[in-house]
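Sharing a structure, written as structure tokens. Questions coming.
In this view, the complex is presented without one of its protein chains, the others remaining in place.
For reference, chains read A, B and C in written order, and residue numbers begin at 1 within each chain.
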Amino acid sequence: MSEARRVNTGTHFMMGNQACAEGVIAAGCGFAAGYPITPASEVFNALAKQLPKAGGTLLQTEDEISAVCTAVGASWAGLKSFTVTSGPGISLMQENIGLAVATETPLVIVDVQRLGPSTGVPSIGMAGDMVQVARGSHGDYQIIALCPESPQEMFDMTVQAFNLAEEYRVPVFVMAEGFVGHMRERVVIPDESEIRLVYRKITQGGEPLTRRDFLDPEVASMPVFGRGLKTHVTSSCHDEYGMRNLSDPDVMHRYIMTPIQKILSKRDRIVEIEADYEGAKLVLISYGVVSRASRQAAAMARAEGLKVGTLRLKTAWPFPDKEVRAAAESADFILVLENNTGQMYPYIKAESAHACKVGFLGPQVLGQIHDPQYILAKIREIMK
Amino acid sequence: MQKVILFPQSCKGMEDCGICAFVCPRSLFVASEEMNESGYLPPLPPDEEKCTACGNCMIYCPDFAIAVEGGAVDGSEE
Amino acid sequence: MSEKTHPLRKYMRPQVKKTTFCPGCGAGIITQALLRAIDELGLTMDDFVFVSGIGCSAWIPSPLLNADTLHTTHGRPIAYASGVKMGLPDKHVVVVSGDGDLSAIGGNHLIHAARRNIDMTVILVNNGIYGMTGGQTAPTTPYGLTTITSPYGNAEQEFDISALVVAAGGSYVARWTTYHPRQMTKSIKKAIQKKGFAMIEAITQCPMQFGRVSKQGSAVNMLKNYKQNGIRIEKAAKMDPSELQGKIVEGVFVDCDKPELISSVAALQRRTGGKE
Partner (left out) sequence: MAQTDINIAGVGGQGSILAGIILGTAAVTYDKKYAVQTQAYSSELRGGFAATWVIVSDDPVGFPRVTAPDILVAQAQDAVNRFAKVLKPKGLLIIDSDMIPEPPAGIERVVRVPATYTSRNELKAPVVANMIMLGALWQATHIVSREAFEKAIADFVPRGKDKLNLDAFERGARAVENQKI
């Protein structure tokens, strides 16, 4: 299946978007679709060159709607599938991200976020899509979203996103920002043998419409096309067998709830954080590239004798509620740092306000990352 | 030998559809007086003697309710 | 009594007892034309993946056909089908959906799939109206027709979808009404065998919505209209545009061979060393 994989093993000085493309190939992606958009274009540009050599195919589609649809189609054809875009593209994709959720389709979407709303500023990064990837399609659902802070993690988390997508049959997002996508840094790509890869469970036979192809909290095996399984896939409400059902309230309930439970019941295995707040009175909570400012500010504060710690959400969705609660219960103050006006803040506040004070700090200038000195000044003010 | 086989439970009725009667060159179909499970009146089988097994009723029936054995489905409408 | 079954029944899911179409709807005639084409080509359902969108005709393959079927969002089946085909280049990928789905909301995907000349068959079921949502004006609704969203008469011109797809680059394009199911079958066979983008524009009666607003009434009356006003493309070519008012031009609009996307992509992979 992945013999043709060509992992670019070695130490590189590499752009985040290029590292992402290397991750796509290392993960064994078979199909990528995309439409040009700043600041995400370099990912697809690199794949256009490298993916065919690695045995995959790609399609530059007529728009982002087509990109996500094509990727879902290829996933049902049995390939590990991928698309990459920025906020405006995510906005266009939303309806069909809902289809991927409803049909339990493994799919990786990288969002190299840019400043918005609307066309905004293409080249300036901002974490503006944090809520829209989780809540932007209509109806009710859960997805998985990872937040890289460096080009190295653009590689690591892209591979991880494919593994999560394949393991749980869900769309998984990598929430990069323009800053991380365009920045170059040291990226170490391990030997192919050291990269753990997950492949979806595939249905091995049985009668169609009596097989449990869908809605299993323990993740149903996927009846991919082309194997004579006579699979029925519909984005409309369906039962465990894939049969459309628009009349039975119990089926509707399970159609919504089971995919949600599938993720939430596995959240302990999915959610990753970095906690460094033992004995801290104030905990800085952040994600993505802002975490690097947060850590630096915390180190500076500690050098002044201030008891400051950090919590970094490597996973944004499913929301690390327990981990945030634990931080809140051990500290006197939570300060949330985001490169936006507070998209994750309400979720963090909901888990911490019962235990401590909670505040929010955006960057001095939206679209820029918090200067550690600016965070430190705020820390001093809070801890005075 | 029976040429036309009806599957009356699949039929959506001579009143609402009636395509079989329209496309039969011999106008052999008439409505039955007996409703099917869905409340439609399927056609009665045509007079076998007069049926030419042209296959029109079969290929025009939108509900797969008619089969014609030895039907000349390759024939022409015109 | 031996249980006889319809000869095409074997292509349908045993769990599905009947079609979901209104009485007299032409979607069933098109379904039959499609299945007969598969039957006559000697192919099996395992050679196919069917993709559909939203609308009455999207339910032709889903769940009726006993094959891999993908029922998708409104307007997007060609995009989904493109991904399926790229993943399963050896399968016949067939899109079945309506004129609203494929030419209104999904028009961009239709023209670009034709331009790419990706190997797939699109059966575009054109009933000239939005049937499922209650009889609204479609891009294919005739000028002047009064519908629920054009209560004072349709002020817009209608799409000539076959001409559009020919212009966009389709390899095989044919239009037939449901009054010509044998020709339709023949064209579907050609389309399935065509290495490239092929579309059958199947003009069909919607007695419930179009029949009502057009005052044509029943399915039979609508078929009569197709019989009277259908005109072959060869004959139409010799006629004055004014003589073609109200006529439905039928036949094969294009049948040609040119580089096809999936083969080009495979060749590219071989050239770069990605495939043996």
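The rule is simple: contacts are C-beta pairs under 8 Å (C-beta built on N, C-alpha and C of every residue); 3 or more make two chains touch, one makes a residue touch a chain.
None of these values were measured; they are calculated from a predicted model.
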Quick one: which shown chains sit in contact with the chain that's not drawn? A
Touching the left-out chain: which of A:53, A:135, A:184 or A:307? A:184
Which one, A:280, A:293 or A:316, makes contact with the chain that was left out? A:293
Chain not shown, touching residues in chain A: 11-13, 123, 150, 179, 182-186, 289, 292-293, 295-296, 299, 368-369, 371-373
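To be clear about the criterion, only the chains that are shown with their structure count from here on.
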Using Cα averages as centroids, what's the distance between chain A and chain C in whole Å? 38
Report the inter-chain centroid distance for chain A and chain B in whole angstrom, where each centroid is the mean of the CA atoms. 57
Distance from chain C to chain B - Cα centre to Cα centre, in angstrom: 25
Sites on chain B at which at least two other chains make contact: none
Can you name the residues of chain A that touch chain C in the complex? 4, 30-31, 33, 51-57, 59, 61-63, 65-66, 69-79, 81, 95-96, 98-99, 208-209, 225-226, 228-236, 243-244
Any idea which chain C residues touch chain B in the complex? 4-9, 12, 17-19, 21-29, 31-33, 36, 178-183, 185, 207, 218-220, 223-224
For the complex, which residues does chain B have touching chain C? 5, 7, 9-10, 12-13, 16-19, 21-23, 38, 40, 59-67, 73-77
